[in-house]
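Attaching a single structure in structure tokens format; questions to follow.
For this view, one protein chain was removed and the others were kept in their places.
Letters A and B name the chains as they come in the text, with residue numbers starting at 1 for each one.
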């Protein structure tokens, strides 16, 4: 029996019916991953330890977690004790952390099995997975096309049906955009919902971990386990964890959904507009109402983000200095030379670019005009959302302006071109709001995503709205042919 | 962004750019700075910066020791170390 493309619920049934053991499942998954190696989804496999853990899990009857025995993959920026963690960077190519990230620990405590670490944009900086030291990841829907980024390896591995779900992180769209480009579901929770302990930081005030899966329901299963208070992360919220599966089937009649006037959807490609309009109709048929809303400062999102994120990253990445861990250049004259050579040889171009921009934005004379100004505008953006959510329940946008594109076709001459990929996604990071991307059809044979943004801590409503949509459509069930791989 | 600024920024960030790529990178940085420059169109007078989306207060931990000695694991991860220390090229103060 093939395990490819199975959801968590399907695998759960198979395990519970004893038609497959966790050990067999993990071995099959590893075999599948090996046969689809060309996709380049994984940086490191956790073969021996994964199988060992599966045998252990098979031998225990105590846990009744939905994730017991289920194979998952972790984005390679979650620290995993004893298992190499690279951030897809040369500078961490040999780094084996002495501890495990809280989010991963929670998933593993629920009985899931980490089968490997997924490829990503270097230090999560990118929207196409083309900045990885370990090479591009192919989009399972079309060879030579990007899977999106930065959680591209996770998205491709789920879309190719190797694993039912994987972790990702989202700083400006890094879960939602690859989910959209790969035709799967991904949710970025409220900032503070999932502990950042052990998640290698890109931009501390924007980073948030979340799941990518084949359905909203599976996302809910993972998020239920991943989220929760963690005193080790003082930006982690101390709020009660609601069971996200409980309300997932609730009817959405009367749901008020906002359409953002300022996004000028009329400027998008006709096919993208058509998909969007059709999804609106589906929601209307389910009893939702659409309202036009205004987010007056929303056009500032991209410049705000590209001031704040690089500033925080320039500081966060200072610890990669070749002294206590990570790559150290050979033959250096003195300490400064060691820093400069190790960092220059260890980081890729996009990471360097962002460190330089951030250093500039924070430097004397520019701080007020760039960094502080951006944080002020950030408040304007957050205020806009606050006002909007007084009269609506959710906001709906396309996840991305277009579809996946060919390797090397965007941002090569001008990085800003690629930055505009994040137009619809980054405002929710700036405001700390939860947002989900669900597949809603294809344009020119490539999947496109629909984004729903919720108010603070409204993951339950987001998943509910996404699930009801998926109960009434079949976009999320479509699979790539995989003939090219 | 002139060459001098780029040099200063590179030094502060302890990065160097290949000579043959310098012009390209300067242009790229310039393009990003122009993008960020779009912020100036927004009126932020009397607007408090929002440094974190969570407008809450920090949790404070009690002053009670809770820590393992992981010296060996730490030193093992370093490119150069001896039994007790991380090692770097000698610094003259």
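Convention: a residue touches a chain if its C-beta (ideal position, glycine included) is under 8 Å from a C-beta of that chain, and two chains touch if they have at least 3 such contacts.
We take it that contacts and distances are computed from a predicted model.
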Chain not displayed: protein name in its UniProt record ("Phosphonate ABC transporter, permease protein PhnE", "Formate dehydrogenase-N subunit alpha", "Aspartyl/glutamyl-tRNA(Asn/Gln) amidotransferase subunit B" or "Cytochrome c-type biogenesis protein CcsB"): "Aspartyl/glutamyl-tRNA(Asn/Gln) amidotransferase subunit B"
Of A:92, A:222 or A:426, the residue in touch with the unshown chain: A:92
Options A:88, A:114, A:235 or A:427, residue touching the unrepresented chain: A:235
On chain A, residues whose C-beta touches the chain left out of the figure: 77-79, 85, 87, 92, 95, 97-99, 101, 196-201, 203-205, 231-235, 311-312, 314-315, 317-321, 323-325, 335-336, 339, 359, 362-364, 367, 371
Hidden partner interface residues of chain B, rising order: 8, 11-12, 14, 51-52, 54, 56-71, 74-75, 80, 82, 84-93
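By our rule, only the chains that are shown with their structure count from here on.
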Rounded Å distance, chain A centre to chain B centre (Cα mean): 23
Chain B contact footprint on chain A (complex, rising order): 95-96, 98, 191-192, 205, 231, 234-235, 237-238, 297, 299-300, 302-304, 306-307, 314, 321-328, 332-341, 343-344, 347, 349, 352-353, 355-357, 359-361, 363, 369-370, 372-380, 382, 414-416, 419, 430-433
Parts of chain B lying in touch with chain A, wherever the complex brings them together: 1, 5-6, 8-10, 12-17, 25, 28-29, 31-33, 35-42, 44, 47-54, 56, 58-59, 61, 70, 73-74, 77-80, 86, 88-91
